[in-house]
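Only one structure is covered here, and it is reproduced in the block below.
Missing here: one protein chain of the complex. Every other protein chain is in place.
On to subunit A.
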Amino acid sequence: MQQTSPLTRAARALAPLAWIGPAIVLIGVVVVWPVIEMIRSSFLKINRSGVVQGSNGTGNYAKLFEEPDFPGVMARSVIWVVAVVAITILLSLALAQLFNQRFPGRRLARWAMIAPWAASVLMTAIIFKWMLDPEVGLINMVRHDLGLLDALGGADADQLGQAATAMPWLIAVAVFVSLPFTTYALLAGLSTIPAEVYEAAKTDGASRLRTYWSITLPLLRPALTVATLINVMNVFNNFPIIWVMTHGQPGYSTATSTIFMFILKRSDIGESAAMSVVNFGMVIVLVAIFLKVSKWKNEVS
């Protein structure tokens, strides 16, 4: 056996740091530090100009939980995530099936689908706000011409002005920007299903629907799980759509917890930090679920 001095052994143990060290530092500065700072701030009394005025104990949390809008905001966040992700997954299943067929021009059609994915969500939200303009918005013009809207410029045309009609539009835009990634993830999942399985089903005389239900869907489960989780995370953290289209208004009636946190940041940073910590707690739970179901172990070894 070769003899190694403690010094060379130490050098060998430290060698990886030269390669992965910069990545660890970057993650430390950009991810770990803000998390610590956020948790610390949630227990501090901070004035508007950002000066710390001593500890506030759990005062920020108490204030947050007593906000009259807090229960509504939390309930809306859950509805927002569940509705957007559920609709996205259902539509993506259909889209993946369609774009998995063979037809001329398929590459081009698939390419067109990536636009909402590549473009900034902010820009897409701005376009939809413009199309919903009460006076000259394209969507309202179509509604008017179809006889669904009495007059342009009225209260009925201002669909983003009231929660009952604004929420469905916000959800629709969120679904629109989530569809491309989800469909692509499901297409990748479909491509891993061996053709023999389908041939066997055909020989057995299984109907198309039956084949889809008992072969395609179960085999698609890993792709479906990962796509769902990534979507949940993206939609939960989505900020630009609601911010651009309604600012969470009227009142807080279209605000999710992310929007609420951002609005609080202007008046009370400590309370905003408390809202962030609550949000972050939910993100941690989601990450834990992701690590459990994703097959990172195969990847790492």
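Throughout what follows, a residue touches a chain if its C-beta (ideal position, glycine included) is under 8 Å from a C-beta of that chain, and two chains touch if they have at least 3 such contacts; residues count from 1.
The criterion applied here is as follows: contacts and distances are computed from a predicted model.
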The complex's invisible chain, by UniProt name, from "Carbohydrate ABC transporter permease", "Sulfate transport system ATP-binding protein", "Cytochrome c, mono-and diheme variants" or "MoaD/ThiS family protein": "Carbohydrate ABC transporter permease"
Of A:A10, A:A115 or A:L217, the one touching the omitted chain in the full complex: A:A115
Option touching the unshown chain, where A:L64, A:V81, A:M167 or A:A185 are the choices: A:A185
Interface residues of subunit A (partner: the chain not displayed): 13, 15-16, 18-20, 22-24, 26-27, 29-31, 33-39, 41, 50, 95, 98-124, 126-131, 135-136, 138, 141, 144, 152, 176, 179-181, 184-185, 187-195, 198-199, 201-202, 208, 211, 222-223, 226-227, 230, 233-234, 237-240, 243-244, 258, 261-262, 265, 269, 272-273, 276, 279-280, 283, 286-287, 290-291, 293-296, 298-300
